[in-house]
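After the structure tokens below, expect a handful of questions from me.
Subset of chains shown; positions unchanged.
To keep things simple, chains are lettered A and B as they appear, and every chain counts its residues starting from 1.
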Amino acid sequence: MKITGYCKQGVLTLNFNGELDHHSARAAMKALGERIDAFMPRECVLNFKELTFMDSSGIALILRADKRMKEIDGRLLVVNVPAQPMRVLDASGIDRLINISGK
Amino acid sequence: MAVANYTKIEFLGKSANESFARSAAACFAAQLDPTLEELGDLKTAVSEAVTNCIVHAYPNEIGRIQMKCRIMGDDTFEVSIKDWGCGIEDIKKAMEPLFTTGGEDRSGMGFSIMECFMDTVKVKSKVGKGTTVTMKKKIARKKSR
């Protein structure tokens, strides 16, 4: 799991590359939290285009990112979600709480 | 139903082995010529069950995990994941969506995802002895797709 990103005009974009499971989630959450704290964006975009696998560990990560963004009056978007992660998001019902769009 | 092929895989409950376990299960299931979606479903369900052993069954140690994969004569894929960890007191409650004893790191959606992606999910557990999760999924034959 590799996370790269940039912040432009208050929008923090984070690109997820690789597999997001329990093994990689802790480091991913840390990287995400640090960047939100550093930039205090009004919008945080999780770009899942290169996410090759995700299980329920990813749901916990998205929910925590959403909580953190709400605390700073911002909003969270999840974009370019491939088929397998999308099935996990669908099964979890999280798509009713978070703004999610497919590939 | 007769077992057409099987494998038994034993590994350590290290988080680095989560990806090994789901990939190995997928490599074995490949013999049934599943679709990419079916393969993704199997990998996800295995990932949830193996993660549960590592996170919940063995919270303070690196325990042993055993995964058995079976291909049945009727093209059903069966996988069981076993640990010798703390066990589950109330299985019904544990399987409820959002229920978790894992805090903020976990979503409580593990069992829900297993049930959603597999045809059947059975849990056997004894407190202090360990847990076995057995899941089945019928793989559609290419011809009939």
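FYI, contacts are C-beta pairs under 8 Å (C-beta built on N, C-alpha and C of every residue); 3 or more make two chains touch, one makes a residue touch a chain.
The shown structure was predicted, so the numbers you read here are calculated from the model rather than taken from an experiment.
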item	value
Chain-type multiplicity across the complete file	A x2, B x2
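Criterion: only the chains that are shown with their structure count from here on.
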item	value
Approximate Å spacing (C-alpha centroids) for the pair subunit A, subunit B	25
Interface residues, subunit A side, partner subunit B - complex	19, 21-23, 25-26, 29, 53, 55-57, 59-60, 63-64, 83-84, 87-88, 91-93
Subunit B - residues contacting subunit A, complex	15-16, 18-19, 22, 36-37, 40-41, 43-44, 47-48, 51, 54-55, 97, 104-107, 109-110, 112-113, 116-117
